[in-house]
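All remarks here apply to the structure that follows.
Note that one protein chain is taken out, while the other chains of the complex remain in position.
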Amino acid sequence: MKAAIFLILALLVPVSALETKISEITAVPGEEVSIPLLLKNSGEKEETYYLSYSSYPAKIEGYFCYDGKKVSSLELKSNESVGFSFVFTAPKETGDYQLTLSADSSVSVKVKVGYSHYALEVLPKIRGLILEAGDTAIIDLTLRNKLSGIYEVSLSCNAPEGWECHFYDSGVEVFRLSLSAGESRTIRAAIETSSSSDVGNYSVVLKFNEKAENIEILVNKSHVNEKGEIRLTVIDKDGKGVSSARITVGNETFYTSGDGTAIVEIMPGTYDLRIEKGGYHEKTIRDVKVKGGRTNNLGIVLLEKKAYYAEITMSSRVSATIGTVTSIPLKIKNLGYADDSYALSVEGLPYGYTATFKEGNLAVSGVFIESGSAKELTLDIFVPSTAEPSEIGLRVIAEGMSTAEASLNLSIIGTFQLTFEPEGGKYTVTASQGDTVLIRGNVKNSGIGTILTNIKVSASTPGDWEVLEVNPELIPSLRAGESEQVRIKISIPSDASPSEYRVSISLHADQTSTTDRITVVVQEKGYATFLGMAIIASALIGLYVLVRRIGRR
Amino acid sequence: MAEIEIEGLTKSFGQFRALDNLNLYVEERDIFGFLGPNGSGKSTTINCILGLIKPDSGKIRVCGIDVEENPLEVRRVCGYLPDNYGFYGNMTAIDNLKYFSEFYGGISRDAIEELLALVGLSHAAEKKVSEFSRGMKQRLGLAQAILNDPKVVFLDEPTYGLDPQGIADFQKIMKDLQKKGKTIFFSSHILSEVKEVCDTVGIIYRGRMLRVGKISELCGSLAVVVQTEPRADEGLLKRFGRVSYDEKRDAWIVEVEKDCRVELSKHLFENGYVVKELRLKVPNLEEFYFRLVRENEGVNSG
Partner (left out) sequence: MRALIVAKKEFVDIITSKRFMALLFAMVVFFLMSVLQTLSASRISMGTAIGFFGSSGIAFVGGIFGIALGFDMITREKESGTLRILLTHPLFRDEIIIGKAIGAFLAICLASFVTMLFMVGAITMRYTPSFEEILSLAKLTLATNAYLFTFFSIAFLVSAMVKNSSTSLAITIGIFIVLALMIPMFSSVIAQSLAGQPPEEPFDLMRNQNFRNASDPRWVSYMEEMRSYREKVQSITSTISVFSPVSSYTTIVGSLTQSTVFRTVDITKNILSLLIIPAVLFGIAYFRFTREEL
């Protein structure tokens, strides 16, 4: 509104005349433009002219400049004319602008803001390249600003998927350049091919503002589905390689070797590398690029030792028998670079259990370990006899400047014992030849806190004695303290020599077994003796009678 | 028919000719004396007769039984007391006789006891023969020879080892048997015995019969040689028989019918003579015998 009023006023008062020879001006966005102006005071008196401008549709920043100075008004004597300029920066937005400059009267200049193709000359030195997949093409370009003013160039490119473009100016990555008038600048374009690109022809378009330059790239070798390599050496502050440091790359874990080096083979991509080791501060290396068939050598990575760090090495699962003391060996390592003392404790012990740490034969409650050393201790845990078989989770804690912990799963087990008790406590049985002997007894689980399962009962006898019956042959289970009666029938052959014999009763459970012996004393049949003697006697008598009868005196 | 008939009996043992075409006939009820020196073939002849030895040639018949055909039958009817024999020492006299009797079908115990009584062994019937003296064995031998009541009894040197009493008993038994009708074949080289008992004699020498015949026929009669201190009066002796004087022997020879030496000695003693010798002289049988043998000795050795 104001502008309209100004325009009308300017037109109405032609006393002064603001003139410019430029009606249309082209500018590159951001370009500083200077429009020369002439102001004439055709009036009689001295006048002060206030300078202003407006722009449409957007604001154009500018100022009036006279004699190298910013002015906002000018004083003119009558019939004096002065030349000055309006300096403005072409707005970033391309397009047409109307610039109205007023000093009593006004002039309007059309400002065309845009990139002119012709403003820039690009000379790629290379037009076509042959690369292996994963390689980076380096193209040096020369940009010449043909304009007489500053020319800003935005750098971008269209590249196939997975490829990347970067522009470098004097080693620094740039995405926009400001070329002064007539300036030629050599920049570098780096086109990174993807290592998974197939063999073939590709085209990359480098764009300078609107200007496009086509680069043909022929990929002659592909590393598709090939793993790439990351190499690194992890050292500590003493320059020594850190061995067994854990390197996590993506989903995979690698470890450094004895001298701290690691070679990570992994599918192409960009990864974060996390390097960890007990006693050291963790280190992460981000955005490690891996290209198929290529090695990314990260060089030396420094891992800092922690001052205080301890580790406990111990079995994670131990069985302890009820009513006994179980000794568990453990090792405490001081991996920090400072000596430390550790207070030893066990958490999670139920009532009645005791835990004692021992160094050699001496009970200790704490240890002093020098940096880099380890101490071997024994943890004695006593399980009271009232305990039941169970699983107990314990934590062994070594508390120093740094605290180390280890989990211990204690399996409380009972004792397994199987016994056979013959009836009446008799371990000797008497029988005659040809008899059948019955042995009765109890099979007892005499262990503590345990169940015995699948107890097989068997009997073994001398030679060809027959085991007629074993009842039962199998006892499915017996709790501690329980017993079950068994009957065993054995037949003694009728021609067994009268003597002492051993019969073995074997009990065989899943967990343990036992064998007991019963003595069987075999006596000869009563009449046998007499029968035998009778036969002998008859022989003697017969002989005697014969001799007497047919003999002579 | 003679009881024993031997014809042309010949037997050689290797080169040695024991019997050389021997011929002999012994009559029934005869006590035949078979004389000859040792080794002349006496035992061989008897063995052949009994079928114990098989002759090279010749025929023998005993009681009409041909020995070659029926040796067992011959032994069944004969009895034999061999010159060297033995009994089962572990058995008693009775048991021995009983054993032998079984081959004849067995004899009753009484009969055996009778037999033992006959030979004078009743007291030793139940005694083991191993405890017998020589004489007892000899008697037992005689007993077993007549065990089967044989018709012919062969006795080979039967009085060997017997004391005079035994000899006398023996001779008595011999005579008894003859009375019973048995034939006795008595083999001996003791001429005196033969003279005493036998009727007929046969002299065998080197396997051949030199002579067979009655004694009286062959060699004269019986005589007693008397030698006394001092020399007896001839007259004293005359009552006994014909008296002659042998100068060589400085003794009286009295020809007698039978053996009367007992009376003679009594008579002489009564008359104050001490008897130095009172010998029964077999009627020249010895002379006859020796002469015969000497004659043939020359023949055979020539």
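Letters are used for the chains, namely A and B, taken in the order the chains are written, and counting of residues starts over at 1 for each.
Please note the rule applied: contacts are C-beta pairs under 8 Å (C-beta built on N, C-alpha and C of every residue); 3 or more make two chains touch, one makes a residue touch a chain.
Just so we're clear, the structure is a prediction, and the values are computed from it rather than from any experiment.
Of the options A:136, A:378, A:433 or A:446, the residue whose C-beta touches the omitted chain is A:433. Chain B meets the missing chain through residues 47, 50, 52-54, 72-73, 75-76, 78-82, 84-90, 99-100, 102-104, 141, 144-145, 148.
Interface residues of chain A with the unshown chain, by the touch rule above, are 433, 462-463, 494-499, 501, 524-525, 528-529, 531-539, 542-543, 546-547, 550-552.
In this text, only the chains that are shown with their structure count from here on.
Centre-to-centre separation between chain A and chain B, using Cα means, comes to 147 Å.
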